[in-house]
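For this depiction, one protein chain was excluded, whereas all remaining protein chains were kept in their positions.
Up next, chain A:
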Amino acid sequence: MTFLTGWGRTAPTPATLVAPRTAEQLAALVAEAPPRGLVPRGLGRAYGDAAQNAGGVVVDLTRLEPRWSFDPETGVVTASAGRSLHELMTALVPKGWFVPVSPGTRHVTVGGAVAADVHGKNHHVDSSLGAHLRALRLLTADGTIRVLTPADELFWATVGGMGLTGVIVEASFGCVPIETSRVRVDVERTRDLDHTLEVMAATDDGYRYAVAWIDLLARGPRMGRSVLTRGDHARRDELPGGGDPLAFAPSSRLTAPPWAPNGLLNRVTVRAFNEAWYAKARDRRIIQEIAPFFHPLDFVQGWNRVYGSRGFVQYQFVVPFGEEGTLRRVVSRLSAEGVVSFLTVLKRFGPGTPGMLSFPMPGWTLSLDIPAGHAGLAGLLREFDAWVAEAGGRLYLAKDARMRAELLPVMYPRLAEWTKIRQMADPGGVFRSDLARRLGL
């Protein structure tokens, strides 16, 4: 038995962890799944309990027949599920191609990215990964590998389906041509929340990538002040010249210590960081490499340990456009309570995919990470859950580690449809996870 947690390092549970190397070994595991079932796991970047399975089997897919291929004619990449976006970028960027969607870390697997229907800073124009998928190969409970396309219902139950419809063994998706491995970024500061929302709503669409970092500890008239970083892939003629315009060699130059005291991230340290970060940002245009723009936290290996032994909770919700009042309520409540969220990110979503449990929908999404030991956190987040559900919004399952089952059908109105398709694909309930049990999925 191996104790596993998500990236937030909360609620560990033991499971039999196996890493098949061949499709036959994987099929055998599915055929012999124990009563507690089985769930696939990639690089463990889901924050909560999506890739945990107490008392059952967890299948590590990162060793499975590592393959990928790329067709430069069509720009379509086909990769086995355990390949990471980091590996794909390392191979594709020097050829002048970029993944269609990149979440806040490159260290996620293709399978996990599909199962969570991940989004990136370009959601407002490019939607989530599901929108770029051409085909999936899914090993289902009956032991067969099904080739699925967007014409299949099971395809859209699997995209965002949190690994509960079967094991994704391969995915194909279209990539984006790039001239350089740099990003032209406009940095802009805003005064307060209203100003932030106003600027984003007015000019986000002029950028392929857009996100706002919010200083949650700022109060009063400065509440919700932000630093917007918005940009697009730089053209060759925008580079200062010299060097390989498609060079891609990101490094993790820092490693978090194996142990950090609880409470290292507190109101004082985070306020100091926020002040410095806001002060440092000046309205200007810069050229950045891919890694620091898309994946700033990948710079510090194991950054999740900085939260101490009790771990942390990521809370990400979306509320539809027109529900800015809910967003404002949440931000002012967080600010008033002095909740310490080290990285608070606000972003506008565009249209979602047909994924039945896919998270994104047109609206505002806010993501927070808060030390799990924060006093009163459970009650506060439950209050937010109710507001979000009331506003017609939802929480992101890939980040959730604490919501209640009863809100799920409210937040995901297509849950019943998903359940029906999943029931057909896996009548015996082979694919199970802690998240599934907690949320009654």
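We adopt the following convention: a residue touches a chain if its C-beta (ideal position, glycine included) is under 8 Å from a C-beta of that chain, and two chains touch if they have at least 3 such contacts; residues count from 1.
The rule we apply is simple: contacts and distances are computed from a predicted model.
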Q) According to its UniProt record, what is the protein name of the omitted chain, chosen from "4-vinyl reductase", "Transketolase central region", "ABC transporter permease" or "SDR family NAD(P)-dependent oxidoreductase"? A) "SDR family NAD(P)-dependent oxidoreductase"
Q: Can you work out which residue in A:54, A:183 or A:368 touches the chain that's missing from view?
A: A:54
Q) Out of A:64, A:377 or A:391, which touches the unshown chain? A) A:377
Q. Which chain A residues touch the hidden chain?
A. 1, 3, 8, 10-15, 36, 48-49, 54-56, 311, 313, 372, 377-378, 381-382, 401-402, 404-406, 434, 437-438
